[in-house]
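Here's the structure, in structure tokens; my notes come after.
Omission of a single protein chain aside, the complex is shown with its protein chains in their original locations.
Labels run A, B, C and D following the written order; every chain starts at residue 1.
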Amino acid sequence: MIESLELNTKSKDEDYNILNLGPTHPATHGVFQNILKMDGEIIHDATSTIGYIHRAFEKIAEHRPFYQITPLTDRLNYCSSPINNMGWHMTVEKLLGVETPKRVDYMRVIIMELARIADHLVCNAVIGVDTGALTGFTYMFQWREKIYDIYEQVCGARLTTNIGRIGGLERDFTPECIRLIREFLNDFPKYFDEFAGLLERNRIFMDRIINVGPISAERALNYGFTGPNLRAAGVDYDVRVMNPYSSYQDFDFAIPLGTQGDTYDRFMVRQHEIRESLKIITQALENLPEGKFFADVPDFFLPPKQEVYNNMEALIFHFKIIMGEATVPVGEVYHSVEGGNGELGFYMVSDGGRAPYRLHFRRPCFIAYQAYPEMIKGSMLSDAILTMSSMNIIAGELDA
Amino acid sequence: MVNIDNEYILTEITNQFGDKVYSSYEPYGLLTIEFDKNSIKDLLSFLYNHQELQMQFLTDVCGTHYPDVKGKEIGVIYHIHSLINNVRLRVKCYTPIENPSIDSATFLFSSANWQERETFDFYGVNFVGHPNLKRILNADEMDYFPMRKEYPLEDGTRTDKDDSYFGR
Amino acid sequence: MQLTNRSKVVSNKEMSFKEKLYIPAILSGMGVTFKHMFKKSVSLRYPEVTRQFSPVYRGMHVLKRDAEGRENCTACGLCAVSCPAEAITMDAAERKKGEEHLYREEKYAAKYEINMLRCIFCGLCEEACPKDAIYLTDRIVESNYKRNSFVFGKDVLVEKIEDRIDITKRKKSYKID
Amino acid sequence: MFLLIFKIALIVILFLISLGVAAYATYGERKVAAFMQDRIGPDRAGPFGLLQPIADGVKMFMKEEIIPNVSDKLLFILGPCIFMITALMTSAVIPWGTAMEFDGVKYGLQVADINIGILYVFGVVSLGVYGIMIGGWASNNKFALLGAVRASSQMISYELAMGMSLIAIIMMSGSLSLNDIVAQQKGLNWNIWYQPLGFIIFLICAFAECNRTPFDLPECETELVGGYHTEYSSMKLGLYLFAEYINMFVSGAIISCLYFGGYNFPGLEYLSTVLNPNLVSIISFGALFTKAIFFVFFFMWIRWTIPRFRYDQLMKLGWQILLPLSILNVLLTGGGLTLFSK
Partner (left out) sequence: MSDIKIAQTPPSIEGPGFQATSLDKIIGLARANSLWPLPFATSCCGIEFMATMGSNYDLARFGSERISFSPRQADVLLVAGTISKKMGPVLKQVYLQMAEPRWVIAIGACASSGGVFDTYSVLQGIDKVIPVDVYVPGCPPRPEQIIDGILKLQEIVKNESLRRRNSDEYKALLGSYGIQ
């Protein structure tokens, strides 16, 4: 195994220097290997090897009842697990043909947008770290902690949230939770501007990332880019707008775009998406409708505990759900949400059994990362590292 | 301006390819066609270059395995998206398990590269014309295709559980 | 490619003269960091000071007793079934005469083990429990030196009669219409 | 005879101070970083974590030495030694304070008052890069090699601009001796008022010479893992890290001497008339020390604020911006001198 990591350095032209970036290099935030063929500091060619944390999600999913797949999706893009959770729930709801109440939609939007902020914060803070500015990272992680606090109020966990259930959420927002969200909306923009002030218009930083790792819109589409990476190249494809789910059509927000698809564009698109997300959360919180926090799906959404203890019918439903014996239509469904890194798709084939017959995740990182060698060709080592961090490759999502 | 909906797409495809479209249906509003695996390249190019459709975005490639359908055990499923018209299409091709093979889509979509390698890794589908068809997620030494239904999920080295508790 | 009418270009790569000079941006950055030197630290001195977790935090499990001190668990196995990590194992036993003060139901768990290293603290067991028996609490599981010391049996999991674990807040916020 | 003892004592004291400052600069660095990042920083080892550097030092001494099989063993060991020695040697020509007086004889608070002090500093500092280069090369590791190459090219490029900015100072003072340069800056008559541009250039170059952010390319963690010291473990690594901080302290002292009046401060004249000269000497040493420490803090402040350059941008900055600017500075100084000096 180890031997296979070492490339045969005696290639035809020995003038090139082979540099092995990863799988444990500090800049690969996650694990994947890039073997760079370098001429001095200039990268001549690159090959990526991935699969170092392949965890066989799709195989596990074929053996688990629907509700147990939620904790698995947490671990796909762990920077924004709620989006994955919600995406999965919506996929199952689509299969079951469930209409969710507006309140559920809005609550989901709030949580998903918080997750998007958290995701982009990590990415942009890490770009800062990779350029050598560590302080911005620590500032932004303080705000991630605040988002964790909100998650913790809603679901009881910080990172791998397992938030929400098929048909709704496991519990309503508590007043404490709403207070925390309001506090976040109130305080965060000021500190975020401070972070932006540290980097956005700092010439050292701009010089470092302008024209670094560019990709044209055409190539980006050909490579299957989605999300911020594609928008940085100037294509305004956003699943939230094109195929609205969870009532995204109710909210007014802009799609930030870049022009050349370079690292600065990606950075700025993420910066502005954070600001747009804040707008969405504000709107959703203000217009949060009254009503139930779950849809009417007795086959999937657990009955209230009090009824389970006292009511035979509820207990039977409860057993059926936990044992995974609820009736599921046969069919196949594709549903996609705008994840932190792009279109996160779930393709599920159901044969009516307790587990999906086949579940495939369209992981945006996996598809976009193929373009990496092309993007860094001809640039310098430092550029390669920044390109990688600005693409926000999350190993969990990359390898599934 | 033509109204681009599932019906229109289906007509366009059948006009072009006729009986190579084995069947078509619309689960949850997404047009799905079962297609002849030998002509997948033509279909993809046709959709890519079609004036109105412009299906130029390959969303997803994945495989499936139906051990009970003889002669069509391994499926390769494409999700294609026309961004301009915001309409999706699902194409399914089936191939026998003895020698699963299909033409590679890499000639048209760079994004197909790794996705096809993944499908090869999981199901052993041989993508003809793929530039670098080898395992991507699993270790190179692996000698089976783990996503096929007959192979177990578990590692087998785990000693701390008793399956009888878990109803699996 | 223009797909919607909601897009706006946000990245401006032209630098003004002031920005080209390096120094003003650096100075303003230094101002920010200098200001933070006098800000109160947000750090938590952990082992001495602990943080209040949310009442619904998913930490270490507890097996509840009812008001009379009898174990609630009836060893139905739903928690084990619902566990994605397959971390829960149990042995059921019939309650004998004279044990009514120990177990609430006619069946009880003679052995109940959770492998805390396998557990992913997803909270599905708590949701699956139809008998009000297992709850996750806001206590954390401590790290340890040996792998097999993480299989927690009933001696750790079942709450002590004199030292009840309070989960009322968690119950209250738990699924009420 | 007494002179010899005095000098030896001075050397030992300077050596200890340098080491002490270096050790506590690591602590300072951590604390400064912590405060800027709203953290606490080390606080377990001793009160306020004050024993942290000692803990680090002891740990590094007791750590296993690894000399990679593929490395050149002699050079591998030589690298950190050279770096450390040169770092320590630089401080020899700095006038640390006003002269001390024993039995009516004056003893300058300077290890060696050589009349080409500045050139000496330059020479020794340039030697320092060999420590990095040899260490990086001998490791036989690609990351280390890249770090070493970056370090050497960076040092060579920035020394030019640094030298040019110094020429302006030398033109003003008319002497190459640091002692003279400092002695001319009485009270608040510091060179910084006459040489603001030169100061900025010199400061930037000092950053580059010390391999500090934004010029920490030779060891930038996210790209080159550890840069030139990737393969080093135990105290050899410690020497590299220590020497870096000593370099910082010495640079701070030199900057203070050249531009901020060295040990001078307003009121020194008055004090020397009323107080014991030895006491004055110690006070003046304190003044220089404070200034140097301020610069060490400044170095850290910058490090925790801004990102680093890319290799080519660094070269561009050195050759295309700083060098012409420093030449311009020389011209301006020359013009100014001819206009105003007579």
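Everything below uses one rule, namely that a contact is a pair of C-beta atoms (placed from the backbone, for glycine too) under 8 Å apart; a residue touches a chain by one contact, two chains touch by 3 or more.
All values reported here derive from a predicted model rather than from experimental measurement.
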item	value
Partners of the unshown chain among those that are drawn	A, B, C, D
For subunit C, the residues touching the chain missing from this view	41-47, 50-51, 84-86, 115-122, 140-147, 150
Interface residues of subunit B (partner: the chain not displayed)	137-139, 146, 151-158, 160-161
For subunit A, the residues touching the chain missing from this view	1-2, 5, 23-26, 29-31, 51-56, 59-60, 71-72, 74-75, 78-79, 122, 137-139, 141-142, 144-145, 148, 158-160, 395-396, 399
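Going forward, only the chains that are shown with their structure count from here on.
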item	value
Labels of chains that are neighbours to subunit B and to subunit D	A, C
Rounded Å distance, subunit B centre to subunit C centre (Cα mean)	39
Whole-Å separation of chain centres (CA-atom averages), subunit C against subunit D	50
Residues within subunit D bordering two or more other chains	36-39, 304-306
Numbers and ranges of subunit A residues touching at least 2 other chains	135, 139, 142, 198, 202, 204, 221, 235, 237, 242, 323
In the complex, subunit D residues that touch subunit A	33, 36-39, 142-143, 146, 213-214, 216, 220-223, 225, 304-313
Interface residues, subunit D side, partner subunit C - complex	32, 34-40, 43, 301-302, 304-306
Sites on subunit A touched by subunit D in the complex	17, 19-20, 25-27, 41, 128-135, 138-139, 142, 198-199, 202, 204-205, 207-208, 380-383, 385
